[in-house]
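The complex is shown incomplete by one protein chain, all other protein chains being positioned as in the whole.
This part shows chain A:
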Amino acid sequence: MKRQLGVLGLTLMMLVVLDLAVAGILHLAETRGAVTSLVRFFEYGRSVPGKLDRWIENPGLKDSLFKVAWLPAEMDKSAQRFRDEDAGAGPVLRSYGMSFSGRILNGAKKADPELSFDLHGGPAAPPNLVYEAFLRDQPNRRSGDIAILGLLSSSVSAMSAMSNRTWNFEQPAPLTYPVFHLDDANTVEGGLRAVHPLVESMADELALREDPQAAQDWAAQLEAEDALYVKAAFYWPGLDASPFVRLVRRALAISTIQDRKRELIQNTQDYDYPEVLRRMIGQFARSARADGLIPVVFLIQSRQQGDPDLLAIARPVLDADDIVYFATTEHFDPQDSSGFQPDGHYTRTVDAMFGEALIGTFERAGIRYRK
């Protein structure tokens, strides 16, 4: 037994030595500005508060997502762009979505340079962020424009989350958005009841540092209302000093979040996301039409296996409300990995093909998309 305990003790000692050596190498690499993918790999394991602190303390960091896509700021920018627009320049495609929808529109613009569009949204935006952005942008609508609601299959599992910080552990952009629940009593227009986050803007987020009670309330709200909140991602940020702990945290947080996402997609009893999605689409179309806009829905199926089939979910409401849609699966098989970049986006060639197909969709539907 003594010998075995000796081996165990020595192993733990070696583990500490190894951890210190790795920490030293990472520190050296960072101070010399050699931020390799290996250094980033270890950075990904920091706790969410640890990452946010690092971004706040070092605003110049290239990988910082702290300022990205906060809704109030996005809406201010949208209002500014709207004011600057030439109202007589012809219809504008007002797209609410994420990089995927922006890339499709860029492809369409290449096919027809006269097309003009305006992008709103955030990184890997889940449908609740996209829908909320559309609702908040209501003052910036002009009759005859085209409103695009971009839905991404891999983000559907995050529909019951309040912030990218809970479900995108490696890149936890802190932007926030409401979670929508079915309102079967039909007291709210569209049949969806929103639970808004206590933190809505970057200023709110920064203010938490001065107000421990508000920080506690916000943490409590995330734990209670955000289905993808995982303690392993948030607790004991002090342990971030150890690269080994960061690796363990990363493994734990990512696998727990992925398990939760899978559970949310497979089990709709607790959160009926297909019905929530259908109501979002229905209300989006009604609201857009009421303001004289033409509603179009983008159904973007990403590469990930196990994603819900967006077209199958949305089909009933698209047919019933006669909504024009553009489904990527009708133009490219998402199982064909040759159509994807390593970062998960479609390749430029596929995006260009989507762009041309989108213009074809507009033409077939008789939608005037340019002057």
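Keep in mind that, in the parts below, a residue touches a chain if its C-beta (ideal position, glycine included) is under 8 Å from a C-beta of that chain, and two chains touch if they have at least 3 such contacts; residues count from 1.
We adopt the following convention: contacts and distances are computed from a predicted model.
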Legend entry - Hidden subunit of the complex - UniProt protein name among "Hemin import ATP-binding protein HmuV", "Probable alginate O-acetylase AlgI", "NrfD/PsrC family molybdoenzyme membrane anchor subunit" or "Putative glutamate--cysteine ligase 2": "Probable alginate O-acetylase AlgI"
Legend entry - Touching the absent chain when the full complex is considered, from A:30, A:272 or A:336: A:336
Legend entry - Residue, one of A:133, A:151 or A:254, that touches the chain absent here: A:254
Legend entry - Residues from chain A at the interface with the omitted partner, ascending: 1, 3-8, 10-15, 17-19, 22, 37-38, 41, 244, 247-248, 250-251, 254-255, 258-259, 262, 303, 305, 333, 335-340, 342
